[in-house]
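Sending over a structure as structure tokens; questions will come in a sec.
Here the complex is missing a single protein chain, while all its other protein chains stay put.
Here is chain A:
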Amino acid sequence: MQIKEEAAASHTLAVMVDNEPGILARIAGLFTARGYNIQSLTVSEITADKAVSRVTIVTSASEHVMEQIIAQLERLVPVHKVVDLTVHGDHVERELAMVKVRGSGDHRIEALRLAEVYRARVVDATTTSFVFEVTGGSAKIDKFIELMGEVGLIEVARTGIVAIARGNAAI
């Protein structure tokens, strides 16, 4: 017998939550307990009083499971609101990465040249290394990291995706 899996599409969710202890574990645990996947999850406080956090989750699921994911998230007591940005309309997604490369000679020069093409900034440098900061969509960052692999990549840190809807209205 083979175990079948449903076809899935990627969705980006914005989840507003009360900033209370354990909320992240509650959300992450919900995904594991119900067999949903998480491709990316970021969280940060977004109000001046630090009472509300915005969690951005990238998940992939069938339409039917997606509806369940949203309903299950909304059922969590500390959740204010869940918006599926992918369905909501056009939105912007960004991610920030810091990429450390080590090398000398031509590799150093090539790394700097590629960084310029990708609008990556140098945020730390030694005579044998650079740390680049690069922002953009995940595909761009993937490509930048791939290229850095050829010029001395030794370490990567990524934030995961944050996203916001286009236009003049708040969600």
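FYI, a residue touches a chain if its C-beta (ideal position, glycine included) is under 8 Å from a C-beta of that chain, and two chains touch if they have at least 3 such contacts; residues count from 1.
Please note the rule applied: contacts and distances are computed from a predicted model.
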item	value
Per UniProt, the name of the complex member that is left out, chosen from "ABC transporter ATP-binding protein", "Glutamyl-tRNA(Gln) amidotransferase subunit A", "Acetolactate synthase" or "Cytochrome b561 bacterial/Ni-hydrogenase domain-containing protein"	"Acetolactate synthase"
Among A:A71, A:I109 or A:A139, residue touching the chain not depicted	A:A71
Sole residue of A:A7, A:A25, A:A48 or A:V117 that reaches the chain not shown, by the stated touch rule	A:A25
Residue among A:A33, A:A48, A:V117 or A:A169 that touches the chain left out of view	A:A33
Contact set of chain A toward the excluded chain (per top definition)	1, 18, 21-22, 25-26, 29-30, 33, 64, 67-68, 71-72, 74-75, 77-80
